[in-house]
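Here the complex is missing one protein chain, while the rest keep their positions.
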């Protein structure tokens, strides 16, 4: 859908929040290392410390990004030890971040996807902010066309490579209370019924196709199955949130 | 108040929230279609699905924007059927978005305002994200000086053309809990008393002119009557929110 840029564009996919001090520090590094490269906050409230659910949402959202996009993705588990810093290439786009499965679903959708371990390390590496100290400089260098020391690794060795192609759960609730699932829109026919929270939901193409206050499912603008309520919040009306199980029957 | 830019500047006026995935998708389209055009998030938490109240706030805020501003406004009702996509020109500024009244108050303040139906359609138009698929490309083309197929329509045919000039309600609560009304600051004299939530509020020029903890009304920085509490939140102190009725007596 996009006209291609002549140069790279960077998208930030994080759980940093929009108001706190983390995004600006990352953006300042990007601006210093790759001046003039456009940078967008693709998502600032990714499922917190939840790379698995974040991976399904990211795979859908990147389908809407230009082919020369570089995604700087940081959704850290907080717990756990050292994660390998990696670069993944899938669908022509490049992903920079930790090897915790975050990029695995995007990679799984391109048979030609490849992955590399990042061998470069900055002069100073804080214990808690690799997004700023390691991933941002690497993303900036990729954007600027500067060589970064990388070693290719098999995709099958990356975290999340064994995760299923779809996730029958709510992976994200948006600002309107719409519930995005990890199910792909092209996987269900219009006659399918979705079960969630003990409710059976039917398909509608748009909000206005159902009466006000009624819950339904539809194919959203990034290709996922989404649960919504016309004129209301599905999260509140159905009492469901991230992690809620969703089942479909044709 | 502003020095004019030589080129257009785009302001986004939405209820998308700052953290979710919608703003970046719109901004990416704008950057692809009109590279180098400055883009600002004028408001990301406009009254949700409430184009009427959002219209009064927008009309006030645009008075602070440069004369070459293009406002991409998306505050959708969620309910309801097809809205005509429109371009409105008022005060030299251009507005792009749905014909649901959102631009009607800005238009009403310029006797020379004009409106057009957008005849252009993108190759792909999702059912739920016209902000990205339709309005963003149109705003970008206007910014870039690219011709967009438009058909002029009478302003009187646009939604909201019959709405009153002022709205005696709270239309927005800001991050401090200040309550912005749909009343214009120049419509009341300093001796006027404002009634809201059973309280009678007097005028003060600034916060520091009243004792700490006291509620008052003042003319805010975009020309609206605003209810505030010195050193506190008017929303919490008065227990009022968006939609609360406000009455004035001289």
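The chains carry the letters A and B, assigned in the order they are written, with residues numbered from 1 in each.
As a convention for this text, a contact is a pair of C-beta atoms (placed from the backbone, for glycine too) under 8 Å apart; a residue touches a chain by one contact, two chains touch by 3 or more.
Please read these numbers as outputs of a predicted model, since none were measured by experiment.
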Contact partner of the left-out chain, one of A:21, A:112, A:154 or A:198: A:21
For chain B, the residues touching the chain missing from this view: 1-5, 9, 11, 17-19, 38, 40-45, 57, 61, 64-66, 174-176, 205-208, 212, 218-222, 230-231
Missing-chain contacts mapped onto chain A: 15-25, 27-29, 31-33, 35, 48-49, 77-81, 122-124, 126-129, 132-133
